[in-house]
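A single protein chain has been omitted; all remaining protein chains appear in their positions.
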Amino acid sequence: MATVTSPPTTAPPETLREGVTFPQWDKIKARIGDYLLMLHGLLMYGFLYLPIVILVVFSFNKSKFLSEFTGFSISWYGELLRDQQTIIAVWNSLFVALVSTIISTVIGTLAAIAMERYTFRGKLAMDALLYLPVIIPDIAMAIMLLVFFNLSGIGFTPWELRIAGLRLAVPYSVIIAHVSFNISFVAIIVRARLAGMDRTLEEAAQDLYANPWRTFYRVTLPMMMPGIIAGAFLAFTLSLDDFVITFFTSGAGFNTLTVRVFGLVKKGVTPKINAISTIMLFATLGLVALSRLFQKGGDRSPVELEI
Amino acid sequence: MAKVAVELRNVSKLFPGPGGEEVLAVDRIQLNIPDGEFFSLLGPSGCGKTTTLRMIGGFEMPTEGEIYIDGQFQGYTPAYRRPVNTVFQNYALFPHMTIYENVAFGLEMQKVPKEETERRVAEALELVQMTGMESRKPDQLSGGQQQRIALARALINHPKVLLLDEPLGALDFKLRKAMQFELKELQERVGITFVYVTHDQEEALTMSDRIGVMNEGLLLQVGSAQEIYEAPESRFVADFIGETNYLEGQVAEVRENAVIDDYQADVAEVVVGPGERILAISSPGIHPGQQVTVAFRPEKVRINAGARAQEANRCPGKVTDVVYVGSLTSYQVRLSTGTDVMVRQQNTRATFDTAFHPGDEVTLSWPVVGCQAFSEDRQGEEAVA
Partner (left out) sequence: MITALRKRPELQGWLFAFPAAAFLLVFFLVPFFIVVGYSFAERGTYGGVVWSFNPGNYARVFDPLYFNTFLRSVYIAGATTVICFLLGYPLAYFIAMRSPERRNTLLLALMIPFWTNFLIRTYAWLTLLRTNTGLINVTLLNLGLISEPLPLFGNDFAIILGLVYGWLPDMVLPCFAAITRLDRSLLEAASDLYARGSQVFTRVVWPLTLPGVVAGSILVFIPSLGAFITPALLGGGRSLMIGNVINNQFLAAHDWPFGAALSTGMISIMLVITLIYFRTVREEAS
């Protein structure tokens, strides 16, 4: 048997910086590294939150300039409440978001099931088709739809519907546009959820006399639900958030909140815009908090919820 | 008359492999499992035992052959139409349902009315000693508890056959031992046929009425624990269960229907070395002149000093290694034939020094019954149960 020299349990003491022994110096370096990293982290979070904090703070500014905080006032919020156009824009945003979310969630979920559970000819093409809207930048998608609606004669003027005495303007062009990009996002999220699902559960259901449809309804679908909700939430957020595509596909005079804000910014910067922004910020946060409460069953980290 | 619960006739399963080639996972299995038996499929990973189980359950369809459950041909009947239930390896409890809903699921699918369901769920939970857990969720239960619920969920449907796919694999040692005992007792009480898949030979030996040993898709041997252990019919089976010693040699003579120690069988006389002849129980097909392997278990071997011997087969040797393992002492002995043989001796008395030491000249002896001879190409023959 060959003799084996056992290696030293600590690193060999080669010549190092004069006067400082190996383990001590390395420990110091590690410590410094740790602190620097933490400092960087803190600075980064500061960087991320700075504009938002300023935004909120200045929504309460007395003067209409944003260069100095002169005093506390909620007058801008008051002005908002009287701003008909903005309120209509809010309603429009919500309406478009709701409708497009419902449609894209259904279509996207079906697509996710198809992609994750079946093989069929043309699956690769379908995969590519689903990924394209994610890759293409807003502006490109916006002009694509602009050109399409224009050329095909579909147009941009919202349909006027009368329901129970209320006049409803359905901006179908915007809704179609939003569904267009949301299908892919929903599909990606639901697909991820499906892929991570335990397949033996479906076999167990079948073992217990559930035919394929009942298996789907009682086992697969409930287990997919957190993914579907996450997808729906993302679609809703993206829809509310969207500017460029909405801008290009809106008919004349039709505003969503983002389009309205853009218009206001062009006119002039005032704390009123800050007020709108603050409200939007807290509304989004509220929605997120709500969706997290719904998610209490699964312990998914935020990383998995994002694309 | 004992009914046959499960019958497999010439069942094979071919899978398309990754590189385009096909994998024969199950190779022409013939198997009869009588009603009420605890039958285990035992073998290493990838031997096809789980695939076989899944074919009985209806999760895979055989490429060839027929499967009969309770006398009924199954054909392409899917799992949800078979009178068979499964306990999955990972339990597969529905995480979004309560224990009650989990256990009642099969009844719900069969549209059993509510009062009857409630009664049967209570019974099932009591059977596995999990009463009171109805409103919990699976993730609130420990592994052992989940396992019992999986059992209840399956048994509540009174299936003709219960399939168990390595259900105790995820449990720790102590719990596993306890559950083996419970499962066996449960099966005896309920009387349902169990088909149990495992790679743990001790588990199979402990629990089963009969064991089917599989390797590489083939069913090599079917028999009771004793038959499998004491009379393995192939090298693989001898190897897979327990520990075995092997001697190679040539058959000098086969005596048919010899009587040895109240046991009647064909006995082969095998020349294993110059002047050394061993008598072993012969397998069908063995004839004089053939090269065979003789197998015998370490605990059957007696070790004596000098030239003394107690059993019919004897061979001198020298002790090369001694290991004291508490309840027994293990000796490694180099025989005069050049082969190393292991001897296990129970320490029936307090041992502060082993009986033999390395270098001692000893004679090993072992009985004929329990000493098997088989030819190398015994692998290719299926067992008919």
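For reference, chains read A and B in written order, and residue numbers begin at 1 within each chain.
Methods note: contacts are C-beta pairs under 8 Å (C-beta built on N, C-alpha and C of every residue); 3 or more make two chains touch, one makes a residue touch a chain.
The structure presented is a predicted model; accordingly, all values stated were derived computationally and were not measured.
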One chain isn't displayed here. Which of the visible ones does it touch? A
One chain isn't shown here. Among A:Leu80, A:Ala187 or A:Ala232, which residue touches it? A:Ala187
Logged for subunit A, residues touching the omitted partner chain are 11-12, 26, 29-30, 33, 37-38, 40-41, 44-45, 47-52, 54-55, 58, 65-68, 106-108, 110-111, 113-115, 117-121, 123, 126, 129-130, 132-133, 135-140, 143-148, 151, 176-177, 179-180, 183, 187, 212, 237, 240-241, 243-244, 248, 258, 261-262, 265, 269, 273-274, 277, 280-281, 284-285, 288, 301-303, 306
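To be clear about the criterion, only the chains that are shown with their structure count from here on.
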Between subunit A and subunit B, the Cα-mean centres are separated in Å by 55
Given the complex, residues on subunit B that touch subunit A span 57-59, 78-81, 84-86, 88-90, 92-96, 105-106, 109-110, 153-154, 157
Subunit B contact footprint on subunit A (complex, rising order): 198, 200-201, 203-211, 214-215, 218-219, 222-223, 297
